[in-house]
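A protein chain is absent from this complex, but the other protein chains hold their places.
On to chain A.
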Amino acid sequence: MSTKNGQQRDGQVERGTFAVKAGLAQMLKGGVIMDVVTADQARIAEEAGACAVMALERVPADIRKDGGVARMSDPRLIKEIMTAVTIPVMAKVRIGHFVEAQILEALGVDYIDESEVLTPADESHHINKHSFTIPFVCGCRNLGEALRRIAEGAAMIRTKGEAGTGDVVEAVRHARNVNGAIRRISRMDADELFTYAKDIQAPYELVKETAEQNRLPVVNFAAGGVATPADAALMMQLGVDGVFVGSGIFKSDDPAKRAHAIVQAVTHFNDPHILAEVSENLGAPMVGINVTELSEAEKLAERGW
């Protein structure tokens, strides 16, 4: 069976089309995707109402602390997590590491995150995501980066934020960058759009489509630094479609309770009374690192091109 362009045909059935790749992301909207490192954590996340889990060996806070090269997880761990839950399972590969992606596709994970949280494997090329049946999510800091990833075949986008810090400031900056740019281009005329596409190094057709629709062509989640129900609701009110929570849950005092509260906060992001109720008595959040105390070299969001 041919896998060219991610399309497989048997009879009238088409698999791996962009519609089914982007479609799964649409089903995840209004939900919380949680980082988990064991099958037990995956079960806690499912019971708390996570719409998907991200299977990895170390949460970003530990990757930061331990240093060294961060790679794709052990397939055994990913398989255990896939068996433990019925919700979609995502897993991370290094930027540009298309063989790690081939391995995850062989395992049958539901989504691949080509992630700056792991150590990049290629300093100039991202994975050609069109050649896979499995959909990809990629990080971005601004509209140009988002549209470059979509051009490469990403079917879902997330803001990078600054993973493993528990500091939401970078996620806010990146969400405002993307959504502010979309608001500006939706008012531009055709002449201005050509120049703008060149300036942000993004394909003109995607810039035009984004301007016309007044939104990204794919679903956009927030990630990198979300630690509380209020953080999650803040990102939703800034216009993202859902939220990834990494270290914020399993590095806190009471993961099950905090996970549950963040799920409620994403559904009821516009209801301050409910937000007040779910924020109560959650125990200590992850300790966190102030992003302004990180050197440029320590910032994961700078990875990716």
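Please note the rule applied: contacts are C-beta pairs under 8 Å (C-beta built on N, C-alpha and C of every residue); 3 or more make two chains touch, one makes a residue touch a chain; residues count from 1.
Criterion: contacts and distances are computed from a predicted model.
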Complex member absent from the view - protein name from UniProt, among "Cell division protein", "1,2-phenylacetyl-CoA epoxidase subunit A", "Pyridoxal 5'-phosphate synthase subunit PdxT" or "Cytochrome c oxidase subunit 1": "Pyridoxal 5'-phosphate synthase subunit PdxT"
Which residue of A:134, A:222 or A:291 touches the chain not shown here: A:134
Hidden partner chain, touching residue among A:62, A:80, A:105 or A:209: A:105
Sole contact to the chain not displayed, among A:24, A:77 or A:282: A:24
Absent-chain interface as seen on chain A, which is shown: 11-17, 19-20, 23-24, 26-31, 43, 46-52, 85-88, 105, 108-111, 133-135, 260, 263-264, 266-268, 271, 274
